[in-house]
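This is the structure I have questions about; it appears just below.
Excluded from the complex is one protein chain; the other protein chains are retained at their positions.
Lettered A, B and C in written order, each chain numbered from 1.
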Amino acid sequence: MSLSNLIKNWSNFRTRRPYEGQYDDSPYKWAMVIDLDSCIGCNACTVACYAENNLPVVGKERFGKGHAMHWIRIERYWGEGETLETEFPERGAQYLPMLCQQCEAAPCEPVCPVGATHHSPDGLNTQVYNRCVGSRYCSANCPYKVRYFNWWNYPERAWPNPLELQLNPDVTVRSKGVMEKCTFCMQRLRAGMDKAKTDGRILADGEVVTACAQACPTSAITFGNLADKNSKVAKMWKTQQVDLAKNVQEKTEDGIRGYRILEDLNTYPSIVYLERLRNMAS
Amino acid sequence: MSHTVPSHPQMDVQIERKFVPKQKDLGEDVNWAQINKDVLRSLEKPRPAFWIIFFSALALFSFGVYCEVYQYQTGMGVSDLNNPQVWGLYIATFIFWIGMGHSGTLLSALLHIIHADWRKPIYRYSEAMTTFTLMTAALFVLVHMGRLWQFYYVVAYPNERWVWPNFTSPLVWDATAIGTYLTSSLLFLYMGMIPDLAICRDNAKGARRALYKFLSLGWQGTDRQWGNFKVAYMTMACFLMPLAVSVHSIVSTDFAVSQNPGWHVTSFPPYFVLGALYSGCSGIITLFIVLRYVFRFEAYMTQPILNKLIKMTFAIAMVWTYLDLIEYATTWYGSDEVARQDLVYRATGDYALQFWGMIFCAMVMPFTLLIRFVRQNYVVLLIISLILNVGMWLERFQIITPTFAKSHYPWTWTAGWWPSWVQWGIVAGSFGWFTMLFMLYCKIFPSVSMYEVKEMVHEQNMHDKLHGAQAPAHQTALGAIPEMNGGKI
Amino acid sequence: MNYCKKLFVWMFLIVIGTSLVSAEPFVQGGPIGSQTSDGYDALGPVVEQPIEFPHNTHAGRMQINCMYCHTYARRSNVSGIPRLDKCMGCHNLIEGVKDRPRIKKLFEYWANKQPIPWKKVHDLPDFVRFNHERHIQRFYFQEKRPVRETCGYCHGYIASMTTARRVKALSMGWCISCHEKDHLEKVGSTVTSHGPNDCWLCHK
Partner (left out) sequence: MSMGNMDRRDFLRVLGISGAAATLAGCGNTAIESGVEEVMSYVQPQDFVVPGIGVFYASTCTQCGSGCGIMGKVREGRVLKLEGNPESAISAGKICGLGQAAVQAHYNPDRLRTPMMRSEGGLIPVSWDKATQMLEQRLGPTSTLKGDQIAFLTGDISGHQRVLLENFLESYDSTHHVLYDAISRVTGQAASKAVLGAEQPLLNIDKARLILSFGNDFLGAGVSPVHMAAQYAKFRKAPRGTLIQIEPRMTLTGGNADRWYPIKPGTEGILALGIAHDLLQHEEFAKGVPDEVHALVKQYDQASVSEITGIGADAVHLIAGQLWNNSPSLVIAGPGAEGHAYGFSNVVAIQLLNVILANRGKTIEGQAEHPFPQLAPLQGGYRALAKLHEQMASGQCQALLIHGTNPVFTSPSNLPFADSMEKVPFKVAFVTHLDETAGNCDLVLPLLSAMEDFGTHVADYQPNGVELMVQQPLMEKLYPESRGFGDILLDILKKRKPDSYTAFPDYYSYIKTAVVKAKPVFKVTDSDDHFWEDALRKGVIKWEGKPTALEAKLSLLEVPKPRGLEADYPFYFVPSVRPDMRDGRHAYLPWLQESPETMTTIVWDSWVEIHPKTAAEMQIREGDVLVVQSATGSVRAVAYIFPGIQPDTVSMPLGQGHTQLGRFATGVGVNPYKILDPVFDAHTGELALHATRVTLRKTGENQNVVKDEGPTNFQNGHKLVATLDADQAKLSKEI
């Protein structure tokens, strides 16, 4: 048995804080930037995700029970505090596309009893469906609550014939009792990375993007390889002064928009959000 | 009260004693033959009332099984669990049962180690309770799993997939700890029963005799057997002590290592262990009263023993209360704003009833144990012990549900989430399952340790002798060591 | 050593031994299963195909490279069943065998422009992704191993079979056992590397 494997890789079982230069030697570290000033809340990303990742439509009753299965959801807030201070939301609504943050120090990873979710070499939180036993500990521990559990055997009802012909053969159809979540369209990345490896190169910037980023009509979602210093994402992280390996970002000046959500929980997310702008003089 | 403490002749004789001596744990009139007779009587053909209760429990259990089968077939969705309420009653009740399983071991192992003899008449059924509560708790681990049929993925064993479970997960620790604890508790219970099984063997006929013969492993009560037995039993007790503490500490890490507000607390391990002992002790009081009444064990389950048990329960309750309050205090004065909001939510939000119910049942009710009338009135005590356990169940509920209802992420807050009938059914079924197991146990195995009560009687007499009390003649006549009676007890 | 201790030691050995032995065939593709007609230990059943395709003639006697027909193997995740016009490309010109029943069947399918409903022999679970392209590129093109070895590691010695039969375990442990081995990076090079250890490489 692979006892040797276990011993050899024992250090991998430890959960470490991300450190400076962690991905210097690896070809890929997938990351994202979401510009909240560009996001118009149109839900194109959500539907694209349904199409790409075989997400089941659960129906009204189950949605009402909190059993929705949208890996990316558009949240709409009215204010930062607890109530609306003005009579009307004068500065519009606050849209937030929320998906798995692919944390570098993910709270979900160390608690999975079977290691169904773990950190991949390219910096993603994997979710191995067939390994999952459904303890839901990962979801309990996820501060963003972006993990979705198959409360029902959705394949039974979600794709009445011939809707199932639309299913993406590269993505497993999940049956009941399995946790699932955004994978950064791993199937696309995997296909791209394999092809690039055959060609003896690494993926070019923008060669493969997630379904949400591809659909986004305002290009609010930028997806790319943070390990490649010349990629758009890496440059954006740099100009926004967000460091993957820091939990408190030091900004040299005001007006730099980048931030990561719930960073103070030391999750080190891989998604940087850019602050929404409003012309307060108007 | 039906049972009165016999007067002590030594009071007149013992001039050197300045204080009123302790009440004796057992009455003067207990003799060895009576012990066998009384205890073996409890194994006789049950009365109709037994079957009525037993089948009610079975019905309850069957309903639980039906709920679980329904959930298994249809999906976890029937439980109305959702994102973020992913755990619900299953984990709450799991912790409740695990907690119940702690005092039996404490009574038998810890008190055994420190030679507190009053444990002897009551430790057997407490241990049985431990074993069955653990078995019930283990069921909840399975019930809770989304893919029950893949539960073996959690177990570390060489397999064709060449993968191991994730050793950093508290759930793996849980599985390991509970497995170990269950095995050792079962072994400890069984081992302690061997001499008694021999007695049963010698008094039984037919299939029962075969069963006892098989289980008593050829116990003859020889000197060597007694010697080995004592050593092994003490070793097991020493092994179990830290294990019992570790199990609930580990269960507490399910919460303590997580991110969630209200869980992220360093005092959780002692808090959980004490909570476990608390609920376990009140469980023991409940069963004490029930067994005492049903099997007419008045002679062995005496008021002094109960008094000690109550004192211990009260002490544990107070430590637990302290830990609970200190947890609130640290949260309140701490810097974690979300945890503070969560605390306020618990006390004032959708689950305030459960919160204050817990405070009342588990923090206020123990003070009634200070009243002598309560301690001596078995009916009242029964009700109070049940209330204490309701409080402890509510405590588990309000650790889990409000935290999920209001965690770090406002978008996924839930308002007034409530479990479905399936969850309640399975929880009810678990009580049926426990009752069933315990009732069967009581009718198959002696629920009071015969040989140890005998020891106790003997020691009490020896004690009296040494200190000049006059022992009844029929007891001193039997001699000091059981094996002197031709290997039979 | 007294009886008790002996018992414990034996029980322990038996438990470990049993699990190791029972896991063995899953890992190595080994001893259980029936024999193929060619004397191989097959793990899979005999699969009845619409045409009893003689691999032994094509790959064995004719020495045709696997990838001549399974042309997608080096370009795609799936090796793919050869397209019908590929079969016809040759068999149109081979007059000698046109009257054989199997070839007649082939011509029939072609005439109807109907695909042949082959049965899958090496069918991994649906949650597993196996990339033929990477394996072929790595071992056939990069390391220059013979095609018989490259394909045969998972598919067995197909050149000796008529229709294919599964002779290897194809289990997860079996895959990992190879991924953990050190393989030469290039022909002639001494640098070795082992297969990736990332769950998402194979699980989708």
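The working rule: a contact is a pair of C-beta atoms (placed from the backbone, for glycine too) under 8 Å apart; a residue touches a chain by one contact, two chains touch by 3 or more.
On a predicted model such as this, the values are computed, not experimentally measured, just so you know.
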item	value
Contact set of the excluded chain (shown chains only)	A, B, C
Residue touching the undisplayed chain, where the options are C:L7, C:V97, C:L124 or C:C178	C:L124
Of A:G21, A:P162 or A:G200, the residue in touch with the unshown chain	A:P162
Touch criterion as defined above, residue of C:I64, C:I103, C:I116 or C:V147 at the omitted chain	C:I116
Identified contact with the non-displayed chain, of C:M67, C:I136, C:L170 or C:C199	C:L170
Absent chain, residues of subunit B that touch it	337, 341, 408-415
Residues of subunit A (touch criterion as defined above) contacting the omitted chain	36-38, 40-44, 46-48, 50-52, 54, 57-61, 63-64, 68, 70, 73-84, 87-96, 129-130, 155, 159-169, 172-175, 178, 191, 211, 214-220, 232, 235-236, 239-240, 253-257, 259, 261-262, 273-282
Residue numbers in subunit C that touch the chain omitted from display	44-45, 47-48, 72, 75-78, 80-85, 110, 113-127, 165-166, 169-171
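We take it that only the chains that are shown with their structure count from here on.
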item	value
Overall pattern in which the protein chains touch one another (line/ring/star/complete/other)	complete
Chain pair with more C-beta contacts, B-C versus A-C	A-C
Between subunit B and subunit A, distance of the C-alpha-averaged centres to the nearest whole Å	45
Multi-chain contact residues (two or more partners), subunit A	1-2, 5, 118, 131
Sequence positions of subunit B contacting 2 or more other chains	158-159, 162-163
Subunit B-touching residues of subunit C, taken from the complex the two chains share	16, 19-20, 23, 26-27, 171-174, 176-177
Of subunit B, residues touching subunit C in the complex	157-163
Residue ranges of subunit A in contact with subunit B within the complex	1-3, 5-6, 13-15, 62, 65-68, 73, 75, 77, 98, 107, 110-115, 118, 131-137, 139-141, 143-145, 147-153, 176-179, 262, 265
